[in-house]
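Complex shown without one protein chain; remaining protein chains in place.
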Amino acid sequence: MCGIIGYNGFREAKNVLIDCLKRLDYRGYDSAGIGIIDDKLQVFKEVGEITHLEKEIPTIRGDIGIGHTRWATHGAVTKENAHPQISPNKKFAVIHNGIIENFKKIKEDLEKKGHTFTSQTDTEVIAHLIEDHYNGSLEEAVFETIKNIQGAYAIVVMCEDEPEKLIGARRESPLIVGVGDNENFIASDIPALLKYTNRVIYLDEGELCVVTKNSINIYDKNKKEIEKKKDIITWDYKDAEKSGFPHFMLKEIFDQPNTINQALRGRISEIGQTINFSEKIEKLLSNDIESINIVACGTSYYSGLVGKYVIEQTCRIPVIVELASEYRFFGTRNKSSLVIAITQSGETSDTLAALREANKSGCKTLAITNVIGSTATRITNGYILTQSGPEIGVAATKTFTSQIIVLLLAALKIASIKKTLSSNDIYYYILRLKELSRQIRLILDESNKIIKISEKIKDSNSIFFIGRGINFPLSLEGALKLKEISYIHAEGFAAGELKHGPFALLTKKTPVVAIVTKDSTYNKLLANIGEIKARGPQVIAIADENDSEIEKHADYVVRYPSNSTLLSCIPITVILQLLAYHVADLRNCPIDKPRNLAKSVTVE
Amino acid sequence: MKCVILAAGEGKRMHPLTFTRPKVMLQIAKRPIIEWNLLNAIDAGLKEFVFVVGYKSEMVRDFFGNGEQWNVSIDYVNQGKALGTAHAIGMVERFVDDFIVLCGDTIFGANDIKNIIKTDNSIGIFEVENAEEYGIVETKDGFLVKIYEKMKKPFSNIINAGMYHFNKEIFNYIKKTNKSPRGEYEITDSINQLSKEKKIKGIFLKEWRDVVYPWHLLDANEEILKKIDRKIEGILEENIIIKGNVTIGKDTIIRSGSYITGPVIIGKNCKIGPNCYIRPHTAIGNNCHIGNACEIKNSIVMDNTNVPHQNYVGDSVIGSNCNLGAGTKIANLRLDKKNINIILNGKKIDTKRRKFGAVIGDNVQTGINSTINVGTTIGNNCFIGQSSSVKGEINSYSKIL
Partner (left out) sequence: MKAVILAAGEGKRLRPFTETMPKVMLPVANKPVLEYVFDSVKNCGIEEIIVVVGYKKEVIMEYFKDYKDIKISYVIQDKQLGTAHALQQAKNKINDTFIVLSGDNIIDQNSISNLINDKSEYSILIKEHSHQSKYGVVFIEKTILKEIVEKPKEELGKFISTGIYKLPYAVFNEIEELTSQGIYTLSSVIQSIIEKNKNINTIIADLWMDIVYPWDLISVNEIMINHFPSSTSGIIEKGVNIKGAVSIGKDTTIYSGCYIVGPVIIGSGCEIGPNACIFPSTTIGDNSVIRPFCEIRNSIIMNDCHISSNSHLSHSIVTKGNIIGNNFSSITGESTIDTEGEFKKLNNIGTMIGEDCTIGSNVIVEPGVIIGRRCKIDHLKRINKNIPSESKVM
């Protein structure tokens, strides 16, 4: 969540650092700072936008420096708490992404030795420790320091007495080295440095790098120097442009007819009647899977829940979906289980930890992710890319639907191998999958209907979402999207559960969005709607286009085109996304950068 | 005195070979084009180099490193966006004072480089037959008057050879150069401006070879192979015939029945034969397998490629890591004996050759008894199924079953 950038080269560090920090802007932040060595070490920090910071920095030469955008975890948002943090003798500067778990104890011990601290951050102790351990070699000092600290970190360190080098080190939080000509970079993620170089080296767990203007040396946790390969990044930074849409999120919602086709591209053959993955993935999805564990966080957890219904209905094997933060400590470890991790960025800390646990227990692991080369793709037995292109809006939209498509394809593949679905059935699903893109377009064209409904509910105190079966996780996702960007409290419930408690919350000011599909749960859901209306709230039903009964029961109806029950989740999701977007828009919320949220959660 | 070599170009007209490598890294007689220039420049006495890289720059960097293998020093500058020759040369300003520029995709001779070193503010010029393909140079009393753009009916046969001797002044003119009609910053415009204020000498070159299209690789290959020595390092079994100048690398084994007529160059660690026929002007890379009943003539075969059983390869360029299935043959002559056309990037181009085979990218596999027609281009990672017949332009990742 914090953004990190380090520069060592021939350009003026100030300009490069400010430029790169602006490119990290999409991650969200509350304060920013840079440190530059120009004879002496100088540090500049400000609360608020990077443009504030930019104005405060005088002209300063110096071609080595570090920069940081802070998303507060320890300590309030203040200038003192912003990074870089410096050591007592003012010669060491540190920037940090992560949480040091044992920092309180370290701080107490240091205070006993006479150290005084100027901030409430955990980062400051790192600077103090480095100064303490320093004996002429910066990398040695950092090596010693990281032995003392527990938790997750990605740090970049510089020292006034060794102004030719930057030291970077990571545990769990991501860190990459950008390789230039007569200049090198260290950063927390790729967009920060794409303008300057497309050659990167990913640092792995426990590794430390020493970066000068012309050399990069990488050491493993035993201080042994290792060779690492350079990856070439093929993204264009222009992929992240709004192209005439008022918000990235809207553009990404409208991208879905495309991204759904992208997720299907090369993987389904209508005439061949097959689902195709690479050889490695097909082997992974082979016959001896007895159960599946899905681990994920946030919206990906909900796509996992949808996946559960899909896989259980088509493959007839049990699926357990767990929050990654729970699985890593308490999850069931079953060697005959396939563990599927869903993470858009491929760097979500909890999910990676869960994967490592699964690997340790001997389970086969599969990652569903959007970023090629991310950690998730490298620590699993196989990965399937969602191929959605970069998602800039903080609230996940197109990546959610693409994740579900990939889960659907995987389910169909497993079902065809296990023969729980006949080839006729598979063919039926292939045809329905191909209709999705068109159906989404239809819904997007009818946005006006959804805007009208958004107007009716935008001033509510709370909004509830209900659904049964596969629509239950959609109700959770609908609620999540709405509260993320419109700041209205929202909750999703299994429709059958309302009467066991939540009914008490229903009033005239708490509209309920009910997802109604024409399947075995239909009548029950109509009954639920009746019960709800009797208590006051307005009911907005999301219903099948062929449903002629629903008007009599709900106050407002939004229709989605007919499809098989398993696949209707996609059009329904798009309706929920549009609803959330327009409510937030009518309330003038900062949709692409909701308060307190960041795009990729890399700390726990 | 530094030598700047421009090596940033993609070489779109060398597709599919340049999908995976920059043009300057294409091999002729087993060395990348740019290495020939490096060696000739070293022969001319230069020791410090600056490579302007761009497209797939890591291939150039990985191959040359810091230059210590050749006992020289090499610095790299990344051009970033391909905005033209003036833009590329402009990037080296902080590295040089008095310097030579060589266009990396043209092969120059050592003597010519020596000559241009001797003369400050000079430009290499050369006489060709097809001057309409190049920029014409007008000189007066040996000094440059103007460099013209390509014209349909050129008034002279003397062209801009792409070798320059500049000093720091040129950078002022580069900064003032505007975009040409085709949207690039051209060094020829900068030079024209410079020549209005300073005298630039035109130096006639004796050796000059330009490679634009894949068949030019074959021409250059032929010319360079004429000069190789006979040097045999591999293991030779009995009953093989080697005629003429043939270079065979270390650990390569030539099995009985092989008949090799030079000039031919074969790399390291290859397996040649038994019973194969390798005819003149063929360059075979490292780790290749040329097997039984195969005939190869006037072709370039890159590293790790197998032509293993009963194949014919004539007048062709084959990339690396390819495998031709048994019986795969490449046609190189039309039945009506007319010039062979090739489709490159969708356009039909006349190779002006009566004999031309195929241009095949990397990682291509062909099934048994497949036939490849004259003038076919096959992209990377293609799969040509057994008994298929292919023609035209086949893009990367295709399957012809």
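Going in written order, the chains are labelled A and B, and every chain counts its residues from 1.
As a working rule, a contact is a pair of C-beta atoms (placed from the backbone, for glycine too) under 8 Å apart; a residue touches a chain by one contact, two chains touch by 3 or more.
Just so you know, these numbers come straight off a predicted model, no measurement behind them.
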Check the whole complex and report which displayed chains the hidden chain contacts. A, B
Missing-chain contact, candidates A:356, A:441 or A:587, resolves to A:441
Only one of B:179, B:201 or B:279 touches the unshown chain, namely B:179
Touching residues of chain A against the unshown chain: what are they? 236, 238, 241, 243-245, 251, 254, 261, 265-266, 269-272, 434-435, 437-438, 441-442, 445
Tell me which stretches of chain B touch the chain missing from the display. 179-183, 343, 345-347, 379, 385, 387-388, 392-401
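Here is the rule we use: only the chains that are shown with their structure count from here on.
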So what's the Cα centroid distance for chain A and chain B, whole Å? 46
Where on chain A does chain B make contact in their complex? 10, 180-182, 197, 199, 230, 232
Within their complex, state which residues of chain B touch chain A. 58, 75-78, 94
